[in-house]
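Working notes, structure below.
A single protein chain has been removed from this complex, and every other one stays in its place.
For clarity, chains are labelled A, B and C in written order, and residue numbers in each chain start from 1.
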Amino acid sequence: MNRLERLFADSRGTGRKALVVYVCAGDPDLAATERLVPQLAEAGADVVELGVPFSDPLADGPTIQAAAQRALQSGTTLSAVLAMVRQLRQGGCSVPLVLFGYMNPIVRMGLAPFVTQAAEAGADGVLVADLPLEESHTLGELAQASGLSLVLLAAPTTPPGRLRAIGQATRGFLYFVSVTGVTGTRAELPADLPAKLREARAASSAPVAVGFGVSTPEQARALAAHADAVVVGSALVEALHRGGRDASEGLSLVRSLAAAVHAAR
Amino acid sequence: MNRLERLFADSRGTGRKALVVYVCAGDPDLAATERLVPQLAEAGADVVELGVPFSDPLADGPTIQAAAQRALQSGTTLSAVLAMVRQLRQGGCSVPLVLFGYMNPIVRMGLAPFVTQAAEAGADGVLVADLPLEESHTLGELAQASGLSLVLLAAPTTPPGRLRAIGQATRGFLYFVSVTGVTGTRAELPADLPAKLREARAASSAPVAVGFGVSTPEQARALAAHADAVVVGSALVEALHRGGRDASEGLSLVRSLAAAVHAAR
Amino acid sequence: MTPAETVHGRFGPYGGRYVPETLIPALEELEKAWAEARVDRGFLDAVVTDLRDFGGRPTPLMLAERLTAKFGGAEVWLKREDLLHTGAHKLNNTVGQVRLALRMGKSRIIAETGAGQHGVATAATCARFGLPCEVFMGAEDVRRQSPNVQRMRLFGATIRAVETGSRTLKDAMNEAIRAWVTHVRDTFYVIGSVAGPHPYPTLVRELQRVIGEEARAQCLQRFDALPDAVVACVGGGSNALGVFTAFLPDTAVRLVAVEAGGEGLATGKHGASLSAGRFGVLHGSASSVLQTDDGQVAEAHSVSAGLDYPGVGPELAYLRDVGRLDVRTATDDEALEAFQECCALEGILPALETSHALARARDVARELGTGKRVLVNLSGRGDKDLGHALAEIARRRPGATT
Partner (left out) sequence: MTPAETVHGRFGPYGGRYVPETLIPALEELEKAWAEARVDRGFLDAVVTDLRDFGGRPTPLMLAERLTAKFGGAEVWLKREDLLHTGAHKLNNTVGQVRLALRMGKSRIIAETGAGQHGVATAATCARFGLPCEVFMGAEDVRRQSPNVQRMRLFGATIRAVETGSRTLKDAMNEAIRAWVTHVRDTFYVIGSVAGPHPYPTLVRELQRVIGEEARAQCLQRFDALPDAVVACVGGGSNALGVFTAFLPDTAVRLVAVEAGGEGLATGKHGASLSAGRFGVLHGSASSVLQTDDGQVAEAHSVSAGLDYPGVGPELAYLRDVGRLDVRTATDDEALEAFQECCALEGILPALETSHALARARDVARELGTGKRVLVNLSGRGDKDLGHALAEIARRRPGATT
């Protein structure tokens, strides 16, 4: 059982809701990310998704596209991200880490080498934005064998039967995409989202995290009531980018999000 | 018998060669042309061709095109040219006058009114650059009836049978075009031109004038030996245009041409 | 020969051969060569093959469903000459004439052009047959139609920018005739419309009549009837006669010729030689000509360079006189509106010339009413007009109503 699975196993008993935060590894550079991750955990993030920058992030909105662009410009590669994870773990950071990326860099490294190195470095989960259920078996099996969770996504367009299949196949948690759309903050989330999340939780034995579009503590609190975890990405990436090398605005956002999420039941 | 026919009838006996000069009526304006014509006659021109300016002079080279353009800009019309001819005759000018133009202004005025007015005004001949033998019958008959000579043209491309037909149908004289081309001065004239002129004279009972490209007294003298008349156009138009309102350069060209032509036998 | 050709080379009082004597033997040679070629199976087959493989014939007949719905009257059918190689009906003519030039042993081709479509078609055809080609084009048109100038150059043609007169099509044709006079022995002059001295009006009509022959057969095959009206724009008249000729004997078929109304007939700024011209002689034939009271040829005006011509083919003037043509005009504004309408509703970018036909097709469709059919000759595509048309549209926008 990796850190991610342990986290949710623990909170399942207590009903405690988890805050998952997304940052783009290497934005503005990997040294900054390495300093940041423990601070995020300290500020209340229960899980950190480390975005692996990709040249063609077709599931991402402008905020995360720009972050990936900055990370690539600073020379960030998949191998370097894995090396940073190893450093974090050697430095004693124990927050569950999920690598969030696209398929091509993984394919380029090779699925097996990637999984082996990711697990060895100390990652807990992998989430691939352009890897739907049908294409996920090989990577899923390799991950399983190395103790990594391959987290699958479900969307508002996913029909019931398929939702069940994804719910069965996912590991760590089920990532439920709140909106039909790309990543990015939304002023309003769909009215039928609670109902959708009920269906998702019914369809899966894995905990359900809801993400895409969540930016304010109010949204997070409201959603946490209907899910096991809430994911915040673009809003944090934006706050961190605004601060430049000063992470305080981002960290205070995480603190208020954590308070909101952790207060929910 | 009009002045043109009388001229050639007279010279036929003596073997005297005639100089035909072309000026564009209305270039730079009709008053200038009216002053010029008697001076041309005095300088030795035996026949004056009065160009009637037309917007689309497709048989003319750049020199005469430009002259026609200037004439049109000064408001010259076919009616005004005819009025000027009347004035010239009333003023006692007796040089044979040939109207040289294109078909459309004549058609617009009406063939019969044109012929009647031209004859009444005192013109002797008509030459239409875009009226070949086949299209010439109506105008030819009307002209004949009014005592006007419809002068036809033959060209180096005209085959023998056709040359004979044109030679029969033309009145006043046969205008033999020296070159395949538009009006304009030429440094050299075709080597076979004397032979061509021999054929033309054999094919026609009318006197033969040769024109297009003749600009110098030397050329005129050489050609006069093979024809009944030599026509000079562009070179004179150019000389007159260079002089502006001062016709002296043009008139001295006419004098030297006349000397050359009249010296030939 | 169509019924319209009353006497050899004459259409009633129109037609004939009003050119300098120098050209007469060449015209006779051409007439004779064409008379031989047009009954020579080998020649005809070669032309048919060229038009098929090089040109893309047959061109389709298309039901314009959304224009039909918008007009709310007769069904609108489009004869798609815009799909012909180089983008207009012009190629039908150039292929035949250049083949004829080869047959006659001519070593050099000249042509005049306005919008550049005839020049491009001639240049492309000459490239294919390896003949040198010189195209005369008004300097003003060279400026306005630069993509077509570039195409002609790529096809290896030499462009002669004509600086005389209004520096448009009329002057280009004057200059082409002058060049022909000068090099008449080895040069073939490919005239681009049913104008010029005999035999050109007949020759070009015979080469273009394939449009109407195809369309007539396609109509019979598609809806088992003839169209109730046929509409075409008229510059010199080649696409109009091209589509009309096959329907001339079908007296129940209304033939609608649409001229360039420019800024309106009343303004004098237009290209409507049939509507507002008077008997005259231009470029070698007698026809209906825009001219002053004094017999000077007027400058035409049209938003479309291809209709910007003060003359018209003699046969069309004759067909007008005998009542076989329904002659109309469309203004610049109306043409630009029809241009946009055809793009937006049918996904076809028509030439500005063609847009004049589309503008009046609307009225004809309404006059005929539902259950009837109007055939429009879509004479060319508007790629060449993009920049110019959009600028003209933008210029009108402040006061536009559409």
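Keep this in mind: contacts are C-beta pairs under 8 Å (C-beta built on N, C-alpha and C of every residue); 3 or more make two chains touch, one makes a residue touch a chain.
Not measured: the values here are computed from a predicted model.
Although it is not drawn here, the omitted chain touches the following shown chains in the complete assembly: A, C. Residue A:59 is the one among A:59, A:83 or A:222 that touches the chain not shown.
Within the full complex, the residue among C:88, C:126, C:230 or C:368 touching the omitted chain is C:126.
Within the full complex, the residue among A:131, A:193, A:210 or A:239 touching the omitted chain is A:131. Of the candidate positions A:79, A:116 or A:256, contact with the unshown chain belongs to A:79.
Remark: the residues of chain C touching the chain excluded from display are 52-56, 59-63, 66, 80, 83-85, 87, 123-128, 130, 147, 150-151, 154-156, 340, 343-349, 383, 386-387, 390. Against the chain not displayed here, chain A makes contact via residues 54-62, 65, 69, 72, 77-79, 102-109, 129-135, 152-159, 162, 166, 177, 180-182.
FYI, only the chains that are shown with their structure count from here on.
Contact topology of the protein chains: irregular, matching none of line, ring, star or complete. The distance from the centre of chain A to the centre of chain B, with each centre set as the mean of the Cα atoms, comes to 98 Å. Mean C-alpha positions place chain A and chain C at a centre distance of 67 Å. Put simply, the C-alpha centre of chain B and that of chain C have 38 angstrom between them.
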